[in-house]
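Missing here: one protein chain of the complex. Every other protein chain is in place.
Let's turn to subunit A:
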């Protein structure tokens, strides 16, 4: 990221200069509205930066878990279809095997979030961008999600927005307040 300014119509952050290295695992923290989700959305191309630029290495494969994915009331799609769309094979995901034949509109909120998270974590991508992955997880599937997160490979990079301390610890990521990113202090730390 070089001089990256985030915002919609008005700038929300000063220029950000930063580089995510292979195997880096960071959790961006900060109060609501400070631009954590906006940073992730900008990096995946869903929001245009107001200034500056960012660049992915051409051979890098990244995946992204958005903060919310509301389900239509009537959604004739199975969990197996979801994995196919995400480019993940069923063999990679033993944890969610019991869900595969179920329709997505028949899963509980927690099962839905677990499926989304599991399909991102099992993708084997080089970089994982996760926006509040513990949202909607109920007690039953929370432990499973934490176990998945612990299986991240050392060479995989992670950039996650989260307030959830258990998730932060499970991922083995270092915390980075958003304000530090603005100030460029993290660049020095790297």
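Everything that follows uses one rule, which is that contacts are C-beta pairs under 8 Å (C-beta built on N, C-alpha and C of every residue); 3 or more make two chains touch, one makes a residue touch a chain; residues count from 1.
Following the convention adopted for this analysis, contacts and distances are computed from a predicted model.
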item: Undisplayed chain, where the name is taken from the UniProt record, one of "Urease accessory protein UreD", "NAD(P) transhydrogenase subunit beta", "Phenylacetate-CoA oxygenase subunit PaaB" or "Zinc/manganese transport system permease protein"; value: "Zinc/manganese transport system permease protein"
item: Hidden partner chain, touching residue among A:123, A:145 or A:162; value: A:123
item: Of A:19, A:46, A:151 or A:169, the one touching the omitted chain in the full complex; value: A:46
item: Per the touch definition above, residue among A:52, A:80 or A:177 touching the missing chain; value: A:80
item: Touching residues on subunit A - with respect to the absent chain; value: 41, 44, 46, 61-66, 68-69, 72, 74-78, 80-82, 84-88, 101, 103, 116, 119-120, 123-125
